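Presenting chain A:
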Amino acid sequence: MLLEATNLNTYYGESHALQDMSLNVEDGEVVALLGRNGMGKSTTMKTIMGLLKPRSGKVIFDGRDITGQRPHKVARAGIGYVPEERRIFPNLSVLDNLMMGVKGGKVDTSNANIWTIEKIFERFPFMRDRTNQKGALLSGGEQQMLTIGRTLMGNPRLLMVDEPTEGLSPVMVKEVRDVLAAICKSGISILLVEHNLKVAMSLADRVYLMGKAHLGFTGTIAELDANPEARAKYLEV
Partner candidate 1 sequence: MDPVTAMYVAQGMHGLAYGMILFLLASGLTLIFGMMGILNLAHATFFMLSAYLCYQVIAWTGSFWLALLIAPIVTGIIGVLLERFLLRKVHAFGHIGELILTVGVSLVILESVKVFWGTESLPVQIPNVLQGLVTAGGLDYPIYRLFIIGLSLVILIVLMLILYKTRLGMVVRAAVSDADMVDALGINVPLVFMLVFGVGTWMAGVAGVAIAPILTVFPGLADQVGMDAFIVVVVGGFGSLGGALLVAIICGLLNSYGVQFVSQLAPVLMYIFMAIVLVFKPMGLFGERE
Partner candidate 2 sequence: MKGKKWLLSIVVVVCCIALLGLSPAMGAKSKFDPSKMGDMSDLDLSNPVIPTGDTIKIAIVASFSGPAAAVGDIYFASVQSVAHDYNKRGGILVDGKKKLVQVIKANHESKVPIAKKVSERMVLQEKVDVLWGTNGSHLMKVINQVADKYKTIAVSAAAVSDELYDAQNFSRYSFMTSISTSQVGRGMAYYYGQVRKKETKFYILCQDYLFGHSIAGGFKAGLKEYYPDAELVGEDYHKLFLTDFAPYLTKVKAAGAEVVYTGDWIPDAANLLVQARQMGLDLPFANLFINNPPFLQQVGIEGTDGLVHIGQIGSDGKAFKTEGQIKYYKAWNDQYPKWKKPFDTTTYEHGTGTIGAYRMQTYWLLDVIERAGSTDPEKIIKVWENDTWEDVNGTVYKMRGIDHKTERDLFIELYVPPEQQKESMNIEPYYWFKDCSNTGPSYKLPADKVTPVMDPKLKDIRKGS
């Protein structure tokens, strides 16, 4: 088991945003976390990432307890986080944005499996021509790619991607999907929060459905397909 979160309870002030949330991700697996707005999907990710501190519960990553650790420690343990709203650094150039993702500031060129700037450019060719452009000047889709690329520069073993296709054009949505599929193929596990059910279904091996602040349903894609009640209860508006 790569990631194992058990019985997480997180609060925003007095409101109980996450109730006994549990999930796990196997090595090389794509897991989708689905549910309607405001159910706690992003909260789950933030809690795992250490951006929010759970009051109780446990997060084990690769056999190590990372519960409530500072985000940079979680990141160094091997979790890459691609947040909602993309959150690139608007005042930094494309290249600097990518370099921000490098842990320790230096790219280890001795290891062939490591992500380098060159590899990122191969994957996202548009960046090559715009290395010195400020992040703020990129389009939404490009910013999304940049965020993913930036996270990849840290060589994560697990990528947590929050709503990557939100607000993108259909062409861009497809491109993001393809990128994620390719990343998965390269052996990186993915935990995905996605509104676009089609994209999610096409990528995921398993799904978790969230009700208000808690886990509603869990199973493989096939099991979800076979369970219209769960879909009605947790997904349809």
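Convention: contacts are C-beta pairs under 8 Å (C-beta built on N, C-alpha and C of every residue); 3 or more make two chains touch, one makes a residue touch a chain; residues count from 1.
How were these picked? Simply put, all candidates are chains of the complex that A comes from, given by their letters.
This is a predicted model, so every value here is computed, not measured.
Could you work out which candidate touches chain A in the complex, given the options 1 or 2?
1
Across the complex, what residues on chain A touch candidate 1?
So the residues of chain A touching candidate 1 come out as 49-51, 70-72, 74-76, 81, 83, 87, 89-92, 96, 99-101, 103, 105, 150-151, 154.
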